[in-house]
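Here the complex is missing a single protein chain, while all its other protein chains stay put.
For chain A:
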Amino acid sequence: MIADLERVPQLDATWRDAPGLWGFLTTVDHKRIAARYVVTALLLMFLAGMLALDMRWQLSTAENTRMGPQLYNESFSLHGSTMLFLVSVPLMEAMALWLVPLMLGTRNMAFPRLGAFSFWLYLGGVLTLWLAHAADVTPDLGWFEYPPLSGPAYSPGHRADIWAQMITFTEVAALAASVNVAATILKMRPPGMTLARMPVFLWAMLIASIMTILSMPAIMLVTSMLIADRLVSTHFFSPAGGGDALLFQHLFWFFGHPEVYIIFIPATGFVSAIVETFSRRPLFGHNAIVLSIMAIGALAFGLWVHHMFAVGLPRLGNDFYTAASMAIALPAGMQIFCWIATIWSGRPRLDTPMLWVVGFLATFVIGGLSGIMTASAALDLQLTDTYFVVAHFHYVLVGGAMFPLFGAFCYWYPKATGRLLSERLGRIAFWLIVGGFNLGFAPMHLLGLLGMPRRVYTYPAGLGWETLNQVATAGSAIAVAGGLVFVGNALWSYWRGRVSGPDPWGGSTLEWASASPTPAWNLPYTPRVDSLTPMWRDGPLRVMEGLALDRREVLVTSVADAAPLYRQKSAPPSIAPLLAALATTAMFIGSIFTPWAIVAGALPIGAALTAWFWPTRPRAGAAEAKA
């Protein structure tokens, strides 16, 4: 989209951040915030991956004493907590923060400062967990810390509190991000983009956001109850005091299962976008895919008990959850059919983003099918808490969510940087990661069936586990090497990659209309949409004017029909989100040590929020009154 020459300097002046550090700390540009999320999460992915490699090294021989139980238990706890709470979910949110306004052709998120607040608070959670690790107060009870083991009697010290508060951090941040994404998608679509003309990517992000809003309260509640048990001697989870240890598991998994789909559903959005572009035809079965995503989102809240088949709940109830869990295979299968049908009837090109989709399908389906096995209330009694489950959820989360994410990274990298990734390095990384991953995790299915439980720091010789463990270790090392090639490629291409231009792949959706890298104001005009694939229409994109150039303004449209409603002021940069996040961080960390931190911490938070919402605009009509 080409803007006339006067527009660009005006938009630049209105939307640019202050220079230097002040601009860095006060920015509300969704692209800058999202980039911070991505860089932080990728760094953490590397660190947590190193932990995994360390654990694999430990398990490569029987009776290994290289790592003691404490170090090993800390390693898997930190690995799991980081990957689930600090990498997977935030990465998906970052992709939404970055892409949703671009795909809507709008200038920023609905609540720009809330986006900044999400990131700063997320960073607070990251630092809490990893600085605690540096100070040797690492959580050591896994990524779900079941009481009574995590209760005051069996876990003295502050390891469990660090874990519980890290969750509170990331969940508040995730709630803020999700509210932002949902409001943006519902109220800021370009004219003409009715719900029926909304790309699958946006549907996926909308549904994942709604799921986050519905499921996160359960986990914040349960970790707060745990902290209360530990800090002020409530007895929510201690049987001796009239509490119930299983209550924790119900509440945790009421969040924990949707959490998996909160990670997976955005990935289906990536896959849909990539399949459409690289098959060079509109996605087959758009409605079927959207309905499938909705069905998965709804079913996700009705099957948490499948994490608890071994706890001794009534059997008939368990069988209901078996049926509900297996039913996920229907919408998931429909989606997979639609993607394959799109490829089949299109003219596919196997560039690296598409390669990742192929790797995703070949790997994720294994995870889905092993999920059907573990969904059986009966069979799960042999599978749960073994290496079979370790294999299963890595196939689902890595194969099902990370592979599409890597594909998405390759796909949208030129939009973010203006340069293409090297295809050759990209292919090398692809084969190393996908090959290494499968070599590393496929043997774990068999290890589980040979009786190896998860979370053991060592195991005796003679049970037939040694060879398979060695293969698993070798595979993990190969996958990590591939990850290094991937990151090396991203760094090299950032400075040396081929210049991409705005639309290197011939994409179908609106983010390809903007320049690469995208300026702070995104698109010079508001686009008008008349199909699911606005970039593939004959003739230039239709646009409209009417938004102010000299102040930050966005267009708000109606929920169902995206009819223009009114122009809305978009919040300018501010230091308040950072201050609010700092105050919240102080309160959360303080509440590890004393309940009074919640009282004392409320005051600075209130002050920061007051600064945040202090009205800076003259009242409506004030200008006319003066004149």
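Note that in this section a contact is a pair of C-beta atoms (placed from the backbone, for glycine too) under 8 Å apart; a residue touches a chain by one contact, two chains touch by 3 or more; residues count from 1.
We take it that contacts and distances are computed from a predicted model.
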**Message:** Can you work out the missing subunit's protein name as recorded in UniProt? Choose among "ATP-binding cassette domain-containing protein", "Metal transporter", "cytochrome-c oxidase" or "Peptide/nickel transport system permease protein".
**Reply:** "cytochrome-c oxidase"
**Item:** Chain not shown: contacting residue from A:170, A:384 or A:557
**Value:** A:384
**Touch with the omitted chain, as defined above, among A:13, A:39, A:298 or A:340** = A:340
**Request:** Based on the whole complex, identify which of A:40, A:322, A:518 or A:557 touches the chain you can't see.
**Result:** A:322
**Residue touching the undisplayed chain, where the options are A:449, A:515 or A:586** = A:449
**Complete:** Residue positions on chain A contacting the omitted chain are 68-70, 73, 141-142, 146, 148-149, 153-154, 239-240, 244-246, 284-285, 288, 310-312, 315, 318-319, 322-323, 326-327, 329-330, 333-334, 336-338, 340-341, 343-345, 347-348, 350, 358, 361-362, 365-366, 369-370, 372-373, 375-382, 384-386, 443, 446, 449-451, 453-460, 463-464, 467-468, 471
